[in-house]
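Below are the structure tokens for one structure; questions will follow.
Selected chains from the complex are presented in situ; the others are not included.
Order of writing sets the chain letters: A and B. Residues in each chain are counted from 1.
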Amino acid sequence: MKVVSFGEIMLRLSPDGYYKLFQKPELNTSFCGAEANVAVALSNFGDEAEFVTALPDNDIGRAACRELMRYGVKTDNIVYTGDRLGIFFAEKGASQRPSKVIYDRKNSAIALAEPSSFDWEKIFDGADWFHITGITPALSDSLAKISVDAVKAAKKAGLTVSCDINYRSKLWSAQKARPVMTEIMKYVDVCIGNEEDAEIVFGIKAGTTDVTKGQLDTDGYKKSLQTVAETFGCKIVAYSQRKSYSASDNGWSGIIYDDEKKQVYTSAQYDIRITDRIGGGDAFASGLIYALHNNISPANAIETAAAAGCLDQTLEGDFCLFGINDVIDLAGGNSSGRVKR
Amino acid sequence: MKVVSFGEIMLRLSPDGYYKLFQKPELNTSFCGAEANVAVALSNFGDEAEFVTALPDNDIGRAACRELMRYGVKTDNIVYTGDRLGIFFAEKGASQRPSKVIYDRKNSAIALAEPSSFDWEKIFDGADWFHITGITPALSDSLAKISVDAVKAAKKAGLTVSCDINYRSKLWSAQKARPVMTEIMKYVDVCIGNEEDAEIVFGIKAGTTDVTKGQLDTDGYKKSLQTVAETFGCKIVAYSQRKSYSASDNGWSGIIYDDEKKQVYTSAQYDIRITDRIGGGDAFASGLIYALHNNISPANAIETAAAAGCLDQTLEGDFCLFGINDVIDLAGGNSSGRVKR
């Protein structure tokens, strides 16, 4: 049974290493997007995964699709329409220098797609899980409507629905996000996020936490998780927790609330020397979905999620190019980084 | 006295050598655009050149501006507005394989610019030449209006006005182009183009010429040149002539009509082993403008134009990174390519 995810896939353009954009004339291309990253990770972990989106019918759209196919993601329900693929310029920070991102994603094929382009009943045939994030409905009014259509149809078709809140202030205001996300959350079984997003989007406060200082208030976290679960009737709510020491070094862990047992579990914390932090949250979501989809307990699932997110940040690019065994190995405590020979 | 040119500058993304787009994950960046190419070439030739455009106020817009400044082009009247820089994906052909171009230039800062953004009287202060091409009015209705404003103002301020017809069927239809270009041509002293464009845009036929076969009917060319000059009252009309043997090898020359003397002159023909043909026409225009701007006779100007266009196509990228001495050397007959040591 497959996991379907829906959203935007973009062309990412990044300079080498720690150069700034246009400091050298070469850019590295890759393809990325919150839900696309999840589809690729799940396929690499061994799940059957399908990604649904709209792509322009040109060499750029086809290249995006090929990159998904390369990792075994199903692409049969991708719609070819529109003029352009969204572009995402990203320059890596280092030490005290922040990473920098420039979006050029307006008017992309998916942002301009119509509700009628997607036949959700057909798409969900043979699927048992649907994943979406808060980025997708933020892209256009049409996509907000399509996103609601999708989660409704998924629920109706008996799929488990997961949603990563993923609030992006550059895409929409909290004011605009709240009613849309609230509508979507009605259909969500597994909610993924962090306490900042929960507060901004839903006004659910976690207590005093200042992430720029790396201080985390665990009790506040727990309260936030539980409130989300109760407000929206989610079975599982999980947050990734990032301590931003600098652009080069982050603390990283996860916390999960199991509504059935009313229990909270926290993962091991990883002090990560970061290679590329973009995509870490999506790998966290992927580890969580994989685990829950494969009937791993919430307590273990949060370890899988944290380990997947950690590994992803030690690698260039958004995509999580690890097998599930690599993730389980790290989740099991093997973090010494010794050579595998 | 400076030459002002006005139009779009885009980010060009190209794979290395003879790879296809996305065959390898790296892309080379450069900046280009018909009128920007002319500004850079003129500055490299030793003229004072200024480029006017609208750029987004982000690292991509600033990088475009820096690339112009790098070659000494004045950028004081560039307007910062809008969201994005147009993008131009280009993959080089080889032998029987054609080069391939994908435009992602809609909704660029310049395409969305308003007529009120440009104070032409102020811009033309200290200038004696204005250059534009048929690409700029094709980008939006607003730009069509701005382009007409610009040539009118230039004429009023006593500048010589040059225009490269540069018809692009992907940007507008011949039907839409004709009235706009006809209006612009009223103010043009020096018209640059080729006989195909003259026929498509103005319906001025040249006789039987099949460029894909590399056959050129010189008499037909002459008739076309003269008709353009007479129809629009141009002093000079010049065409570049390309014989497309293959993507790797082209014949290249120029032909010019001097309305004062009612005389036609043709340049030497170059058989070019092509490195990167994009920008060749703009370098041709630059050589012509430089020559006429510096009081070189039409007969010699067409040699300068053809040599500049030839050299540009032996180099990677759109920009013509040669000094005027390099151009004059080739125009003078030194085409043996011997090492300069």
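Quick note on the criterion: a contact is a pair of C-beta atoms (placed from the backbone, for glycine too) under 8 Å apart; a residue touches a chain by one contact, two chains touch by 3 or more.
Treat the numbers as computed from the prediction; the structure is a model and nothing was measured.
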Homomeric complex, total chain copies (2 given): 6
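We adopt the following convention: only the chains that are shown with their structure count from here on.
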Distance from the mean Cα position of chain B to that of chain A, given in whole angstrom: 45
Residues on chain B engaged by chain A in the complex (per definition of touch): 13, 20-22, 25-30, 58-60, 63, 66, 83-84, 87, 89, 91, 100, 102, 104, 106-107
